[in-house]
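What you see is the complex with one protein chain gone and the rest in place.
Our next item is subunit A:
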Amino acid sequence: MPCVGDWLNSPLSIVQGIFAQNVPNSDWEKKVTEYFKEKLKENNATNWVPSLNDVPVHYLKPNSLVKFRCMVQDMFDPEFYMGVYETVDPNTNARVLHFGKYRDVAECGPQQEIDLNSSQTVTLERQTFYCVPVPGESAWVKEISFFDCKIICGFLNPQCHAYISASQARVSPSTSYTPSRHKRSYEEDEDMDLHPSKQKEQHMGKSCCSGGDIHGCVEPKRLETEASAGHHVISPNCSPPLDLNFPLPGEKGPACLVKVYENWESFKVNDVLEVFGVLSVDPVLSIVNSEERDSSTLDPMECMDTAEEQRVHSPPASLVPRIHVILAQKLQHINPLLPACLKEEESKTCEFVSNFMSELSPVRAELLGFLTHALLGDSLAAEYLILHLISTVYARRDVLPLGKFTVNLSGCPRNSAFAEHLYRLIQQLVPASYHLRMSIESMNHSRFIPHKDYTANRLVSGLLQLASNTSLLIDETQLEQGQLDTAGVHNVTALGNLITWQKVDYDFNYHQMEFPCNINVLITSEGRSLLPSDCQVHLQPQIIPPNMEEYMSSLLTAVLPSVLNKFRIYLSLLRLLDYSISDEVTKAVEEDFVEMRKNNPESVTADDLHKMLLVARFLSLSAGQTTLSRERWLRAKQLEALRKARLQQQQCVNGNEL
């Protein structure tokens, strides 16, 4: 497949071709995006593109086409760059035009100079986003998308292939490649020492060649060496390891500077994107930066940015690669089992949805059974858990978010690490999740709210900077008595705000800024949670397994992988469905409400009606129905009644105990 290899391996040469053809007018840019759009539309073409999520940077060829599934963590200032520039050969005075788009470095041949004062120079603007992998992304999402990639792209890209075979040789095919990478680069260091001249050649060839033609014939092994060498050269310089600014602690994966060339206004912080673009790990970038740092004392122009800011805004390319975006799209979800875009009127998507809808009810029944077991035999709680898992904020009415459904699962057994195991199960079902173990320690010492660091000029991430539809499981059972300090109080307030208003106030030091979010919060606690919640369900375990760990893991192994996948599709798909209520049912609900109030105005308030309507909404959706029916409404009422009765009963018990 030579043509495929071409646009995959050296997209810049294609851009060069288009540029050369259309140079006088500026619509070559449009043609480039058109070209790649066409290419990616082809059968499964998106799967041929190696993904930065799955393959470590040093296995990827520089200046090749890559894709990256990521969340926008921060937005840097727009950059002005040379969109078109001219080079001059001082000997022959020959002038050549080049394009600067999709590149970090204005390249020119060894015998040429860039004419900075050329009248042909066009200054253009682009925007840099700092992107991190989707925080809390479940292992299964990574595995499945990696698997997809492995099948196809292994044939095409020798370097991917090398990585894949290497990773298969290892024990686990997981994507946490960091340890092995260190080891690798060690070996290669020696390799480099042996051939220093070769190495230099490589550098020269790479940075000087104008097209991408040399890249085609370079062996992958060499390139690896280069990337890792760059890494090693830099690391002694930056004494503290670079903070990649992941929202959640313990995250791994590449952070990326994504350079966007068009429509950057449409992207927001915390958006999940899939970008296709040119990978740039040019070591020249790092060299330029380090030298600038050295010479900053000499040149006052250069010292306008603090060293800190330098480090953050132009980190070594081997650690934080650059992607020059050719195509970018916002993702509605990150579930690889679903077609990426469900809104499109494509026959394939429709087919997929209708197929799945036809087998919806058995899936729901199975899921309910699965969750019932997980919740120690409590089917009511399982029912509510399903509703919670498919809830999403679908609209905001002035400040009020509609569609959030925070469930407080009270009455959790304390000592059996029940919450821990429950989280593991949920992690298997949802594409992104995080388990927040509340303790005095963690509340006082962790960073929940993202805040702006003005010396480094970046948004330092916090736990609550999460992508839409992330499941946040807050475990209150571990909380002991103790004193919260200021930070702790702020953190608890932030959690409360998150739950009630679905927003996080990012701290910009001089002011705060509100960022709306859409996070599903599930709270496990013994008694009523200290955090607000939309609905409290008291757990009534039917079975107390002697060994919780064994019990839970046996549950998971009992489910067939194919069934598990169905659960995953179920939860992701239903969230995206539309919903409406007919006039008829509206009337009925009205009547019902008035009736209930008549009997006992104390017991049913507007708040209760809110809750019932929410339950009814998700109940209908969970059965695949997009309109509310009378039966569902009654069922919702019934569920609410059951839940309330349980709570009351619980209160009585407590009252007696006291």
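Criterion: contacts are C-beta pairs under 8 Å (C-beta built on N, C-alpha and C of every residue); 3 or more make two chains touch, one makes a residue touch a chain; residues count from 1.
Throughout what follows, contacts and distances are computed from a predicted model.
Protein name for the hidden chain, per its UniProt entry and selected from "ER membrane protein complex subunit 8", "ATP synthase subunit b", "Proteasome subunit beta" or "DNA replication licensing factor MCM4": "DNA replication licensing factor MCM4".
Of the listed residues A:W7, A:W28 or A:Y81, the one in contact with the hidden chain in the full complex is A:Y81.
The omitted chain makes contact with just one of the residues A:K31, A:R437 or A:R597: A:R597.
When the omitted chain is restored, the residue from A:A139, A:C350, A:M513 or A:I544 that touches it is A:M513. Annotation: of A:T121, A:Q332, A:Q478 or A:Q540, A:T121 touches the absent chain (contact as defined above).
Not every partner is drawn; the one left out touches subunit A at residues 74-75, 77-82, 85, 100, 103-108, 110, 112-114, 116-119, 121, 123-125, 207-208, 265, 268-271, 284-285, 287-288, 291-292, 299-305, 395-400, 402, 452, 454-455, 457, 459, 489, 493, 501, 508-511, 513-516, 579-581, 586, 589-590, 593-594, 597-598, 601, 605-607, 609-610, 613-614, 617, 628.
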